[in-house]
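Every protein chain but one is kept in place in this view of the complex.
So, chain A:
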Amino acid sequence: EFRRFSLERSKPGKFEEFYGLLQHVHKIPNVDVLVGYTDIHGDLLPINNDDNYHKAVSTANPLLRIFIQRKEDADYSAFGTDTMTRKKNVLSNVLRPDNHKKKPHIVISMPQDFRPVSSIIDVDILPETHRRVRLYKYGTDKPLGFYIRDGSSVRVTPHGLEKVPGIFISRLVPGGLAQSTGLLAVNDEVLEVNGIEVSGKSLDQVTDMMIANSRNLIITVRPANQRNNVVRNSRTSGSSGQSTESSLPSSTPNILANFLQEEESDEDIVIEDSGEPQQIPKAAPTSESLESLTQIELLHEATQNGFLPSDEMNLNHSAGSISMEYEVQDPEHKSLEEDGTIITL
C-alpha cells in the first residue's frame, strides 16, 4: 500500500505529530507501527524521535521514502547499515537455515521498544523483608492475573507475637502479568497499594484500590519466601529477617508524592463529532501550550484538505518477515544471594 503526501520541509513539527499523521493517512489509528526511512546511502534507518525525524526530513531529496511496519510482526534486523542492499541476502538466509544457526544474530532492539512490564522499586528505602513491585499494564492484551484473600499474619509487638489480619495473594493466573514477572508469589502479604497502607482495610476495599490503580499498580509485599530477597546488609543476615517493624518507614509520604506525579499516564479519550479518538490533553494554565494544541488541530485539518502528495509511503505487510523472540533472562536469579537462616512465617 503506497501513499503520497506533502510535508512542509521548513516546519516538520514533532515526531508524535508526524506519527499521528501517518496513522491518519493510512487509517490505522490504533495500530502500533515502526517507521523507517532510506537515507542517501540506501540504509534503512528508524524514525522514532524528534531528532532522527528532523534528520530524515532534511535528507529528503525531494522525495523521502518511508517504510511502515506493523510492530507485532516487525523485523528488527531490517534496520541498520547496508540493510537495503542486504535485502536479497535475507532470502538466502531463509533458504540456508543452517548458516543462520551457526551465527546467531544478536538482536539489539530499539530503545523505544523496550517497555517495562514490571519493576522492583525503592529497594534503597524499604526494609529488606519487603518488596515494592510495579506492574505496568499496556492495553488489555495481558491480564494482571492475580487474586487476593483475607488471612492473618504474625507481627512482633512489644507484647510479644500477635496475630493480625492481613491481605495475601491467593492465586496467580498462569500467563498473567503477575506470574510472568516472577516478582509476586502466592501467600505474599500485601502491605501497601500505590503508597497507601492496607492495614485496617477490608478485602473489598483493597480490591477496589488495586483495580482503581490497575493501569499503574504499585504494591508493596512481604514475600512469603524470604529466601529470594536480596541481602544488602550483613547486620540482618543473622537470625531474624523478620524484623520488628510493624509499619513502613517514615519516608513513605515522599514516595507517595512521587507516585502521584508519575502516574498521570491514564488519560481519557475523547471523540469529537464522531471523528477520531484522541487522548484528552491536560488543561494547562499557560497560554503557550494551548497554542500548541490548536496547532496540532490545524495540521490535521491541513492534511485532510489534501496537500499535494509528494512523499512515498510504504506499509510493509511482509508476512515472511522473521519474527524474533526476546530472550528474556531473569537478572534476579543470578544476583540472588541465598540466606537459609531467614525465618519465613
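The criterion applied here is as follows: contacts are C-beta pairs under 8 Å (C-beta built on N, C-alpha and C of every residue); 3 or more make two chains touch, one makes a residue touch a chain; residues count from 1.
In this section, contacts and distances are computed from a predicted model.
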{"item": "The complex's invisible chain, by UniProt name, from \"6-phosphofructo-2-kinase domain-containing protein\", \"LLGL scribble cell polarity complex component 2\", \"Large ribosomal subunit protein bL19m\" or \"Protein farnesyltransferase subunit beta\"", "value": "\"LLGL scribble cell polarity complex component 2\""}
{"item": "Of A:Q69, A:T129 or A:N213, the residue in touch with the unshown chain", "value": "A:N213"}
{"item": "Selected residue (touches chain absent from view) among A:H24, A:K201 or A:R227", "value": "A:K201"}
{"item": "Where the unshown chain meets chain A, residue by residue", "value": "137, 140, 143-152, 170-171, 193-194, 196, 198, 201-215, 217, 256-257, 260, 266-274, 277, 280-283, 293"}
